[in-house]
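If you scroll down you'll find the structure; I have some questions about it.
Apart from one protein chain that is not included, each protein chain of the complex appears where it belongs.
Labels for the chains are A and B, by order of writing; each one numbers its residues from 1.
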Amino acid sequence: MKPSFFSALLSNLRSLPGALRSGLRPGGDPAPALGQRMRRNFIYHLHVLKVSARTLHPLTTLGLGVITATLFFVLVVTGILLMIYYLPTSRQAYESMQDIQYAVALGGFTRALHRWAAHGMVLVILLHLFRVVFTGSYRRRELNWILGIGLGFCTLGLAFTGYLLPWDQLSFWAVSVSTAMLDNVPLIGGCIKSLLLGGEIVSSATLLRFYTLHVALLPAGLLLFLALHFWRIRKDGGLAASATLPEDAKMFPAWPHLVLREAILVLLVLAVVCLVSAFVKAPLGVPLDFHTPGNPEKAPWYFLWVQEAVSYSSVVGGFVFPGLLLFGLLLLPFLEREDRGVGTWFGPRQCRRAVVVALAASVLAFLVFEALFVTAADGLDPLARDLFNPATGMLVLAVAAFVLGGWLTGSTRGAFLSGFVVMLVAVVGFTVMGLLRGPDWVFYLPGEAWPGGI
Amino acid sequence: MGFDARKDALRLRAGLLLSALALALVFLLVAFRGCRTEWRSHQDAFRELGAVPAGRELGIAQFENCVGEVDRCTTCHLGVTRADLAGEEIPLPFRAHPAPLAHHVKNRVGCSVCHGGTPRALESRTAHAAPGTGRTDPLHRLPHIQASCARCHLPGDRPGMERLKNGARLYLSLGCAICHPLTRGGRGGWDFGTDLRSIGRRSLAYLEASLVDPAANFPQSTMPSFAHTFEKNTEALVDLLIYLESLVLERSGGECNRRTRSQGLAMANCTTCHSGEAGRACGRFEHRCPYILERKDQLDCTRCHPGSMPGPDEHKGFCPVIREHRRGCSACHDGLPEVEGS
Partner (left out) sequence: MGKRSSKRAAKKKKPTSAGEDQPPGQSTQEEIPAEEAGADAAREASLGPGDPGAEPPSSRRQFLARAGNWTVCACALGAAAGSLRLASPDFFEGPPKRFPLGLPSDFKTGTLTWLQDQQLFVLRDGRGFAAFSSRCTHLGCTVRRTADGFFCPCHGARFDEQGLVVLGPARTPLPWFEVWVESDGRVWVDTGQVVPVGTMISPGGAES
């Protein structure tokens, strides 16, 4: 046994460099194409083999999905890096945040990257949603639409839980205000609120809960949904397109035409978000003061429309309006099943016309509602306030646009597009109004100085 | 539509190279900016003064001050404790601190306890709470720095606090305390004025405007203007401002009660130095009182010393609670039975 053992060991040692090369890299000598095949398989699990010229055109999807995925990747990497220093206790959170911001090498940059990528991701998923709605791409993709809504929830949840973690004046009071809006949700609102907060008010327990949600539960959920979302895109045969489109006839291989396009977009997104973060610092507010909230105290921008609507009427703004919006979005692909004009912006011509009319009418109506409400609100008793306010007005208008749009265009697509445009105008309008609010919830023009500033 | 696959592939490869180069460029920029931090350039300037022995590394300097804040000021203010750098010719960030309060440095009082600011920050604008950084803990300058003395000392406890003492007196004599009584929770009755217990966080300009023209900060304010009172006596205005700046009670751990209220004083107390949570004791007091050494977290000095810290002389040898007042353990320690003093 001995001689054979030594000789075997010796020959193995002699062939070690070659064995390392071929063993660690399946693409090496013994099976030349294996590694290549593995990598190819990876890409073709993500993409269909052949795509149309329309898919390759940048304006078809605007690359919003790829941008979102890239930003999420940035958020995971920077989030893990920030976890090295962040301490989720009420006493140390702000201090560790200051350490990251001022004393850790590249800490301020990493924090800015995390912050701006997060805001960017929220913005881009909203645009992604608009793109899918306006091009009718939810058709025959019901499951992926629901998955997308789930992804949106996870993203908003991540953005919102992350908002509290600096534990500064802004984050504490913004989260206090936002979670208080849950009181308007009947039956389950109180339960959700106490589950989230771990008590009656935002406290140390809340910080730990939000941290756990932010670094474990929500990212895990988002990753799961993301994998399913990608899988369904592949399974559903790539981008939604109506069969009548002529340019879909000629097909091109996904490699290199689609994959390299995506790679370039990924690199550009990385470059842009890094460049912004290198120059624009992530704000870190003043230390938390439990006794005195800032004036005004606003929710983060993506919840500002709810806060603004709640300031009109807590029932309508906090429950009916967002609830109906969510309900409509969830049922959209099941109630709207037209194949005509799928994949084109705003559908067939009569739908496009309906969208333009709905847009113009809703902008006008919004301004009128706001003006009426601002002048007359003081005289209204609570019940009248619930009935006559801009949120209710826009809701009624959306329903009217839905019915009228459907009737005039003769298609469910036209109905949903018109209704959605009205809701969108309302949400954007409320957000703008919320941004203009100053101390004591009074309106100020963008350049105008707030009184009593410190 | 004309789509040349070959040309497209070539263009894509060029695009990939260009975008990768752009990303690499951005990374280089980030690395460059990351290396050139403000505090590093200050340390380089200090080195050029010839004040650092060759080969000594500087880096971030930090210590925990007596109220438990991490103080990084000496990362840039490298000569504060160096007697050889006291001259006028030494540039300001590096000059030694004036001599009188040198013992504060030794007792780990650090900079921010008196000067305010954000001692953890290493950017001068944030650290100095410059306007526009959103900081509300401004850097105190002479004579306003007297406001900081109240974090540990009673007015009149030490020389050099005369203006603070006078400000506290004015707060009473001008009747401020009628509307702004500085009591915890006891809102009602007369106190319809703004709660001033943390008013010291506001900027000096804000405080001054509040006295001279209250409506400037608060359009609905019903407070009368005190401009006339201070017209001839601007020094008195400064004194009152110093007192107002000293009112940062949740920071000092101070509390108002009947006694301090009657004196018009809302002073820092034991927990300023023997801060409850962290149990850190400041300077000279720490080794004297066994309770501070052993049971820091449960200590509540204010039960016997309402609103004020006894001077260090009262700490002679043993805790005055036991020695002089003959009070039992539960006077300070929760959960222990009351023992009659013998």
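Definition applied: a contact is a pair of C-beta atoms (placed from the backbone, for glycine too) under 8 Å apart; a residue touches a chain by one contact, two chains touch by 3 or more.
The structure displayed is predicted, hence computed values, not measured ones.
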item	value
Of A:253, A:296, A:323 or A:439, the one touching the omitted chain in the full complex	A:253
Option touching the unshown chain, where A:48, A:75 or A:103 are the choices	A:103
Positions on subunit B where the hidden chain makes contact	5-6, 9-10, 13-14, 16-17, 20-21, 23-24, 27-28, 30-31, 34, 59-60, 62-64, 70, 72, 103, 106, 108, 284, 286-287
Missing-chain contacts mapped onto subunit A	25, 27-28, 32-33, 35-37, 39-40, 42-43, 73, 77, 81, 84, 99, 103-107, 110, 251-253, 255-256, 259-260, 262-263, 266-267, 270
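Heads up, the rule we're going with is that only the chains that are shown with their structure count from here on.
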item	value
Rounded Å distance, subunit A centre to subunit B centre (Cα mean)	40
Subunit A partner contacts - residues on subunit B that touch it in the complex	1, 3, 5, 8-9, 12-13, 15-16, 19-20, 22-23, 25-27, 29-30, 33-34, 60, 62, 70, 72, 118, 120-123, 126, 134-137, 195, 198, 201-203, 206, 216-219, 250, 277
Touching residues on subunit A, where the partner in the complex is subunit B	53, 56, 91, 95, 98-99, 101-103, 105-106, 109, 247, 250, 252, 256-257, 260-261, 263-264, 267-268, 270-271, 274-275, 277-278, 283, 285-287, 289-292, 451-452, 454
